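Excerpt of the complex: some chains, original placement.
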Amino acid sequence: MSNSFGTLFRITTWGESHGKAIGVVVDGCPAGLELGGEDVQRELDKRAPGQSEVTSPRKEADKAEILSGVFEGKTTGTPISMVICNKDADSSKYEKIKHLLRPGHADFTYQVKYGFRDYRGGGRSSARETAARVAAGAIAKKLLAKHGITIIAYVREIAGIKATKIDFKEVYKNDVRCPDRNAAKKMEHAILKAKNSGDSVGGICEIIALNAPAGLGKPIYNKLESDLGSAILGINAVKGVEFGAGFELAKMKGSRSNDEFIVKNNKITTKTNNHGGILGGISTGMPIVIRAVVKPASSILKKQHTINYKTMKQETISVEGRHDPATIVRFPPIAEAMAAIVLADHMLMAGKINPDKLIK
Amino acid sequence: MSNSFGTLFRITTWGESHGKAIGVVVDGCPAGLELGGEDVQRELDKRAPGQSEVTSPRKEADKAEILSGVFEGKTTGTPISMVICNKDADSSKYEKIKHLLRPGHADFTYQVKYGFRDYRGGGRSSARETAARVAAGAIAKKLLAKHGITIIAYVREIAGIKATKIDFKEVYKNDVRCPDRNAAKKMEHAILKAKNSGDSVGGICEIIALNAPAGLGKPIYNKLESDLGSAILGINAVKGVEFGAGFELAKMKGSRSNDEFIVKNNKITTKTNNHGGILGGISTGMPIVIRAVVKPASSILKKQHTINYKTMKQETISVEGRHDPATIVRFPPIAEAMAAIVLADHMLMAGKINPDKLIK
């Protein structure tokens, strides 16, 4: 497997859904950053399920414990290890379907690839692993904040309903993490409707990085789009990613898609942002704008045909349990975390954060 | 910079648009693969401009010379170095605009990042570098072909005109690399119309990998989507990438997006392919389906406002020269190359190609 991500700011995650614990080691955070459990908790709480009717009623009051790398309230430059214990989970329902390949899930591919798997709750392929990313991202976000960079993600579209107003302050005021209060209500309604019919919905998340300096990104093969794209596409259920005007560019003319350069506050910038803050793989200083599509949750109550891989016979499956009808709703903090990790890494690689300079 | 890509099958490219040469070193190809200049030339010819009215009339009869790694017509397992000499290019037109930031180009970001750049023809940021990728991809494609895997890319959409029929045999019969003969004609027309008004158009390319075995991909952080996405997003002008049903998944229900497992020819597969051949970051054995959006060419004759970074004053620019009005048309062989490199790498990483076993 490949469970590490990043070059100079680097995370390594581990753990299965129904194992003893999950966790992450963060390597490359410079010394001197004030860091406490509460910094990590704040982000974990944003991801936690059981917060509303539109998410799984499971209670995962994830608590991350910092086991290393922090001394007297500050990072020391050494690796920061965090562990989140798993609650005793009831694995019995997985026992029954352990030979049935849940459609849309990774059961089949893990079975083919590894020949042996922890089938309980998806094991390593479970979205539970993303809690470890969120914990790591909390550190990246704090490091970036020290350098004036903010990252915010929110739900842009669910089940065809689009947010038309972007008010950052609204995002965490509603259960669907939408920056548009009216759209949020419609989205909630759509989710509940799907849930009640044993079904699920997909959506689009938008991630914005504000105040990232011009000059981040390493062409030719670690362009900012490549690394951010790789990070976001690596999150469970993501099947597409776009930057700036994205797929709309297919329909534009060059005279419209090109963003004119202008001078503003004595600095060169662009008038519009079809380029999503990145040109030639390098940040321009404009907001970095990313969108990701999250497929509908694969675990649905509705009956589906599938195969029992032991018998090679067709069977019918109904994935019981307390599943999220719209995983997109829990996606924004995970996307923020991964984007933050990439940007922290690039800040280091571009020499804008000095790895060996004490943060004050 | 970061000019290497891949882990076990690894390429390193170099060279500027108006420098002496460009080239690539391919490391990790096993010994015994029959390889000659003609294998590389075939792919380079697919990328070459000057083939029709819809591309730049520049003649770049790229010839790659293999300088190492091949002995008696076969690879030896050692690095394969290829060089493509640049023709004497007229750099004078770039001299005039060397302080003007061409909108949509990387002039600004390279200037900010490196403080000094070879401004002639875009230097390292030029799409000319992609010829080196195509040369490397030719080797990857040949290696994959030995294992039954084929990769084909084509234009799916230009200026809002979509291919509705997919006939692989049509792709290289028309100038726009479209698998739908009728759509191709409309696309050509749209390109010429834009060209005549000094403008350019964008489009969407679809890349298909056939017969890739189930089991490729390394979760959690080198999922197939992450690595393919990173590779495709690293190609000039790409601003988005999607897999399978892609952004359409935002509007689907889970009961529809989930692909049912079935048994076919005694093998487990899926009935539909909304997952684009990848589940949990690992290939399922179904065709791998990728789409990328290519923005309209940035070099346009039409006047645009921009900034002179020496004077910090606004000026007007008209990018003269023989530019492509639709770079998307030359994109498919580059996309094929990058996808092939990723899949060759993953075939090695999954133990499906043995790095130390002589190919016969």
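Couple of notes before you dig in:
We just call them A and B in the order they show up, numbering each chain from 1.
The rule is short, and it goes like this: contacts are C-beta pairs under 8 Å (C-beta built on N, C-alpha and C of every residue); 3 or more make two chains touch, one makes a residue touch a chain.
From a predicted model like this one, the values you see are computed outputs, not experimental measurements.
The complex is a homo-oligomer: 2 chains are shown here, and the full assembly described by the structure file contains 4 identical copies.
Here, only the chains that are shown with their structure count from here on.
If each chain is reduced to the centroid of its CA atoms, chain A and chain B end up 27 Å from each other. Only residues 1-5, 13, 101, 103-106, 108-110, 112-113, 124-125, 129, 157-160, 194, 198-204, 214-215, 217-223, 225-227, 229-231, 233-234, 238-247, 249-255, 257-263, 266, 268, 270, 274-276, 279-284, 293-300, 302, 304-307, 309, 312, 314, 350 of chain A touch chain B when the two sit together in their complex.
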